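All protein chains but one are shown in place.
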Amino acid sequence: MSEEQAYEPKIVAFLCKWCSSAGSDLAGVSRIQYPANATPITVPCSGSISPLYILSAFNKGADGVLLSGCHIGDCHYIEGNYLARRKIYLIKELLEMVGVEPDRLRMSWVSAAEGAKYAQVVKDFVADLKPLGPQDKLKADRT
Amino acid sequence: MEKILDKQRLDDWIAVLTDWDAFAPAVEDDVWAFRPVAGAVRLDHPNTKQPPKGFAFPQREVFFTFEQIKGEAPRLTQKLPQGKRRVAFGVRPCDGRGTVRMDRVFADHVDDPYYQTRRNNMAYVGLACNKPVSSNCFCLSVGGSPVGSDGLDVLMTDLGERYFVAAVTETGKALMTVAGDLLKKPEVADRQRLKDLHAEAVAQPQRAIHDADGAPAKLKASFKSPLWEELAQACIGCGICTFLCPTCHCFDINDEVTGAAPLKGSRVRTWDNCQFPDFTMHTSGHNPRPSVGARLRQRVCHKFQYFFENFGMHQCTGCGRCISDCPVGIDIVHVVNKVTEHAG
Partner (left out) sequence: MIDVQSIRDAARDLLTRGEVRAVIGYRRGSRGMLAEPVTITDPEQADELVWDATCFHNLALYLVEDRKALAHAQRTPTLPIAIIAKGCDARAIVVLMQEHYFKRDEVYIIGVSCEGGGVLVEYKLARLLNGAQALSAVFDGDELVVTTAAGEVRLPASEVMADRCLECREPFPKEHNVAFGEDKTGRQLAAPFTALGRFEALSAVDRWAFWRRQFERCIRCFACRSVCPMCYCDECVVDSITFPVAPDTTAEEKANRIRWIERSAVRSENITYHMTRAMHLAGRCIDCGECERVCPVNIPLRLLNNKMELEARERFGYEPGASIGGPSLVASFRDDDPGQFIR
C-alpha cells in the first residue's frame, strides 16, 4: 500500500441539530456507503458555530472541518444560517490569508431529507483532503 | 586569563567550539534575539528584546508526561532537558547580573532540576557596554556596571578593531583555552585602552534611581501609599514588563491533556505574570490584588523590597526594557524615585 492510500484524513463535522444531523442519520439508516472519516458533533444551529470551534478542531488535529446546516430559508431559528454564512465566509478568508489551504474548511447545506447528499459531501471532502496530506499548520505539537 | 581577539577572528573562535551550540544576537523582523549562530557574528547589537533568561528558564518547560489506563496507577516519565552545552555571545552586563538573581531563586533554597540542568549546561560570554545601549539604561544606580562581569563566564570589551577578552569563571577559561592561538596576549597599550574605555563607560550619563539603598525600607513604609494607584493609572495589565525582564521568574504549572482514553498528557511550566489581572484570582472569585496599583506595587516591591529581604540584593539590574517597551509609559525609575521621595 502506498503512503497516499494509507492516509485517511480526520474530519470534524459540526452539524446542525435540525437538518444536517438528521440528514447524516438518514444516510446511516438508508445504508448509504460513505467514508467513516467524519466525526459528527451536533450543534443547535449552524449559526451557533463559533470560529473558535473550527480553530480548536484544527488545533486538536483535524485535517478538515465540515460545517453543515439547514438550507437558506429553512433555518429553525429563521436566520441562523444567514449569520453562519457571513461568519464562515470571514474565517475562510482569514485562514486562506495566513496560508492554510482553503479546502480544509468546507460548508454545505444538508436538509433532514438529504441523506444521499450528506454521504456525497463527505465523500467529496475526503477525496479533496487526501491530496493535501495531514494538516500540521494549526495542529498542536505537545511534546 | 586575559587575551586579545581580532574582531574578524570571532567567527573562528565560535567555529572551534565544537562541543558547544553557540548563540548570538541576531535581528529578524527588526527584533533582536539570541539565535543559533548561522553565519558571521557581529556584536553590534543594542540590548536584545528579551534577555537570555530563557536559556535556563524557557517560557515553556515540560516536567513530565503522564499516562493513565483506567484502574491503574498513572505512569510518569520525567523529561529532563538534554543536549549539547550552550554558549551565548554578546550578553550585556545587566543580563549577566540577571542570571545571578535567577540562580538565587532556582538554586539557593530549592533544587529545581530543570533550571539547574539547563543552567549548568550554559555559558555566557558578555560584551561590555562602552556606551549605554538604550536611553533607559540605569544599571549604575542599582549597583551594576556597564562593564561588570557578574554572572558572566567571559567578558569581552570592544577596543575598536579588537576585543579584550577576560575570563571570569573556570568555564570561561575553558572556552578561551579551546581558542588556542586565536587569542593573543594583550599589549600594555591594550590594557591601557581597556582601562580608559571602562572608565569612560561608567562615566556615561544614565538614568538613575536616586536611593536604591534606601528603597527596601522606604517601600515597606509606603505599602498603603495612594501613589501606587496614581502611578499605575494608565497600566493596561499586559505582560510586557515582566516577560522582557531579566529577573522575573514567576510561573504557572498546567497539565496539557492530549488524550482521554487512556488519559495522556504533559505537565508543563509556563511563565506567568503578576501584571495579569487573573494572576492572583482565587477560585472563589476574590482577587487580593484587584487593582492596577496593587499589581504595580507588587512588581516594584518584589524587585526593590521583597527580593532584597530574601537575598540581600535588588532584583532589578537596570536594563531598562520594562521602561522602553511599556505601551503607556510606566517607568520603574520614575515610580521608585517618586515613592521613595514621598516616603521621606
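By letter and in written order, the chains are A and B; residue numbering begins at 1 in each of them.
Everything below uses one rule, namely that a contact is a pair of C-beta atoms (placed from the backbone, for glycine too) under 8 Å apart; a residue touches a chain by one contact, two chains touch by 3 or more.
Note that the structure is predicted; figures quoted are calculated from it, not measured.
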**Item:** Residue of B:Ala212, B:Leu296, B:Cys319 or B:Val333 touching the missing chain in the full complex
**Value:** B:Val333
**Touching residues on subunit A - with respect to the absent chain** = 51-52, 55-56, 59, 72, 79, 82-83, 85-101, 106-109, 121, 124, 137-142
**Request:** For the chain that got dropped from the picture, name the residues of subunit B it touches.
**Result:** 28-31, 49-50, 59-60, 135-136, 233-234, 236-240, 243-244, 252, 254, 256, 268, 270-271, 273, 276, 278, 281, 283-285, 323-325, 327-329, 331, 333-334
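Please note the rule applied: only the chains that are shown with their structure count from here on.
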**Request:** Calculate how many whole Å lie between the centre of subunit A and the centre of subunit B, each centre taken as the average of the chain's C-alpha atoms.
**Result:** 46
